[in-house]
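One structure, as structure tokens, below. Some questions next.
For this view, one protein chain was removed and the others were kept in their places.
Letters A and B mark the chains in the order given here, with residues in each chain numbered from 1 onward.
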Amino acid sequence: MKTASASASAEAAEASVRAGGSTRWGRLWKNRWLYVLLAPGLLYFLIFKYVPMWGVLLAFQNFSPFHGFWKSEWVGFEHFRVFFTNPEFFMLLRNSLILSFYNLIFFFPAPIILALLLNEVRVALFKRTIQTLVYVPHFISMVIVASLTYVFLTTEGGLVNELLDRYFGFKISFLTDPAWFRPIIILQTIWKECGFGTIIFLAALASVDVEQYEAAIIDGANRWQQMWHITLPAIRSTIVILLILRMGDVLDNGFEQIYLMLNPLNREVAEVFDTYVYFMGITQGAFSYSTAVGLFKSVVGIILVTLANWTAKKFGQSGIY
Amino acid sequence: MRQAKRWAAILTALMLAVSLLSACGGGKANDPGSGGDAGGSGESRESRTETGESNAGTGGDAKAPEPEPPMEISIMLPIFKTNYPSDDSPVVQEINKRANVKLHFEWVPNSSYTDKFNITLASGKLPTIIYVPDVKNPNFVNAVRAGAFWEVGEKMKNYPYLSQANPVIMQNSSIDGKNYGVYRGRALGRNGINYRKDWLENLGLEPPKTIDDFYNMLKAFKEQDPDGNGKDDTYGMVLVKWTGQWASGFDIIKLWFGAPNKWGVVDGKLVPEHETPEYLEALRFMKKLYDEGLINQDFAVFDSAKWNDPVVNGQAGVIVDVTDNAARLDDAIHRMLAEQGKDQPDVHFVDNMIGVVGDHGLRALPTSGFAGLLAIPKSSVKTEEELDRVLAFLDKMNEPEMQTLANFGIEGVHYTVEDGYAVRISDTVKLESEVEGLNQMLPFIPEDQGLKVKQTPLRIKTEELQKEAEQYVVPNPAEPFISTVYSQKGQQLDNIINDARIKYIVGQIGEEELLKAFETWRRSGGDDLVKEMNELYAAANR
Partner (left out) sequence: MRHYRTIPGTIFDICNCLFLGLFALAAVLPFIYVFAGSFASDTELTRRAFFLVPERFTTAAYEYIFSTDTIVRSIGVSIYVTTVGTLINLFFTVTMAYALSKRHLAGRNFVLNLVVFSMLFGGGMIPTYLVVRELHLLDTYWALMLPGAISAFNLIIVKNFFQEIPAELEDAAKIDGCHDLALLWRIVLPLSMPVLATFTLFYAVGHWNNYYSALLYINEPSKWPLQVILRQIVMLSQMAAGDLNAMDPNFEKPPDQSIKLAVIVVGTIPILIVYPFLQKHFAKGVLLGSVKG
């Protein structure tokens, strides 16, 4: 059974052989088709990602769309100063991180588990039906989700509270109590994105060599052992890469969902960088400010991604590279 | 075999090259091709005027000896529906004919208008007339200060209609004391109380006159089963979570207690509203209403899109909001009853009033009196003569016939006249693709003098009410000021006050903590704000 790292090192060893020839030009020529394949994508990144990269500098200006880049005044680190000395900064940081953390712990495993469960289903029709049904919520607009959340959870006639009141005699202010905000967000996310998230794992599971299962059965492995020793390792590299990439988004919390569920009573746990920047943008029309905050997020993201990648390598996984 | 693969590779590369080239080519083909600048069809079209003033069709003014070619005008406007009138709709053609212009509309879904506005500013490709939703938008202000837009305040005095502009509104829509666009007029005295008349009558009550009457009305609505269905399922007033700039119910109610509108003047200085004792009194009143269950208990999360529903559904009896909402509520109730077969078409279920009286007399919350500006960029209108022609067009659109045209369409085609009122045809799709939305470009200066929709007694009353309310409005003395402190910290400061007052009302915090929050406001920049506003105030009143 080959693991990713085994094949990686084997390939590396043969790399110089494949690369062929002693001269650098010889190698380039040998791989010319690969470069041809590389060209379109590379061009894309250069044109659409790197040419506009100067936009990052907006963070150091007081950008006015009318004046344009060259004529807007430069303010250095002013925006960052305002941002970091904002008394709410730590609240925003805390909220963003905690939400992301919850998301990582509770939401990230959910599609994996769901994919594994689906994998165990033997009746193809049932499996396909369930697969299609669970991926529907991804397409329902967040606005509807928020609206239905209200219908179910409000204290005034909401279904859940009506039941609670009738059978247990009390109501819970789900929507205004700060303590419920994070759980509700996570539950919404799981409901909405779990099904869609299984797709990538199902694809990985589909690539598993069926013969391995047969061999395992012959060796007497039960279903649990099959899953542990064959299924999980097969999707392990996918899990790892998704985890690493997820690190880059740690300060992103999904603006629309939070904005819809935010209200003055839960603001102290609900307000995150994304909503903060949005509201600043309204009063300021501030491209520069939001670019500055975005830059901050990017820097944090890249540090975490690099760290995560390095950690993964230490454990013998292939990481991004 | 290998040959075939090689050809496949060459073909792929060729395809790629072709696709990139055609991207450029396709783009160019779509480009209207007016000289000089790059860009898509978002450009404005220049016009070449021959002589100075134009005022085709109204007669009486100095006319140019030969008729001028129609001026090409492009306008960027928000669209509130999904269908929009195209440039060749018959109504547009008619407007073109009468005003001697050639209109091109750039419709933008209003939900994304601000984004599009910012991008348009950045692109440098502005239309002849652009609607500016928020005159205080810093991007707009910066552009104005950089000279991007024509100052029109002075020029407006030269035109028959535009010169009748309301000076208060002109001031409200000014930047640094000058006007950089024609404001789109809206009723000033729009806010008041909407209530269910039938409930009042069922309970044998009179419309409230004082705050105490108002309180008693709400109490009665809650406790005395006003809809007579034997169930304890009604309450007084419905409030929503959105406490934005226009009427949150509370902002209207606070005035009854004598609190100022955002800023008050005490001893010649500006004082923020929440630092007045009357504001606190109003807050206590709201808390009382909440504690006694006279307001929906989940108002802090109640979606503003559903604001009308509880009244239509028979759960609540009062909405404190714009008074023209009464007609809408009434229609909705009629529709609901009609579906159940219980309608009484001639009865009005909803009524409205300006407000109730406390110790300070009748006080009403004004709107700013306008809904955005129609600004004219210097980059697309290059000479003063062209500016004059554009202003003449905007002026002409204030003529009653033109207002009717843009509001309703062509008589006989889109509406018929009954008893002097316009009755729209029922083909909403036709209306939407030919007419609806055109009225976005109307400045309504001095007011809407066109045909009106069939006036029910309620609508007639509403109009009179709104006019009457103008005497009682309490203006915000700081309305025209643009504050740098506010643009940096405004959102935060507002949040401190807003969160505190809502928490106080629902009982999450007590009065002590409320006052502490006001202190925090001061410390977090409120101090600077008050100082700055007072400087601006002093300068303006010198």
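Just so we're on the same page, a contact is a pair of C-beta atoms (placed from the backbone, for glycine too) under 8 Å apart; a residue touches a chain by one contact, two chains touch by 3 or more.
Being a predicted model, the structure only gives us computed values, none of them experimental.
Q: Wait, the hidden chain, what does it touch out of the ones we have here?
A: Even though it is not drawn, that chain still touches A, B.
Q: Among B:Lys102, B:Lys116 or B:Arg145, single out the residue that touches the unshown chain.
A: B:Lys116
Q: In the complete assembly, which of A:Asn31, A:Asn86 or A:Thr311 touches the absent chain?
A: Hidden-chain contact among the options goes to A:Asn31.
Q: Which is it among B:Asn325, B:Asn398, B:Asn476 or B:Asn498 that touches the chain not included here?
A: With B:Asn325, B:Asn398, B:Asn476 or B:Asn498 as choices, the missing chain is touched by B:Asn325.
Q: Which of these, B:Ser304, B:Gln344, B:Thr416 or B:Gln471, touches the one chain of the complex that we don't see?
A: B:Ser304
Q: Considering the whole complex, not just the chains shown, which residues of chain A touch the missing one?
A: On the chain A side, contact with the omitted chain comes from 2, 4, 7-8, 10-12, 14-16, 18-19, 24, 27-28, 31, 33-38, 40-42, 44-45, 47-56, 58, 63, 65, 114, 117-118, 120-122, 126, 128-141, 143-145, 148, 151-152, 157, 159, 191, 195, 199-200, 202-211, 213-214, 217, 222-223, 226, 237-238, 241-242, 245, 248, 287, 291, 294-295, 298, 301-302, 305, 318, 320-321.
Q: So that we can see where the missing chain sits, which residues of chain B does it touch?
A: Counting only chain B, the missing chain is touched by 2, 5, 8-9, 23-24, 26-28, 30-31, 38-42, 78-84, 106-107, 109-112, 115-116, 119, 122-123, 133, 186-187, 190, 240, 242, 244-248, 303-305, 307-309, 312-313, 321-322, 324-325, 328, 331-332, 335-336, 339, 367, 371-372, 407, 428-429, 432-433, 436, 439-440, 444, 448, 452-453.
The definition used in the following text is that only the chains that are shown with their structure count from here on.
Q: Hey, which residues of chain B end up touching chain A in the complex?
A: 9, 12-13, 16, 118-119, 121-122, 124, 137-140, 142-143, 146, 148, 241, 296-298, 300-303, 486-488, 490-492, 495, 498-499, 502-503, 506, 508, 524
Q: Using the touch definition up top, name the residues of chain A that touch chain B in the complex.
A: Within the complex, chain A contacts chain B at residues 33, 36, 40, 64-68, 82, 86-88, 146-147, 150, 154-156, 173, 175-176, 263-265, 267, 279-280, 282-287.
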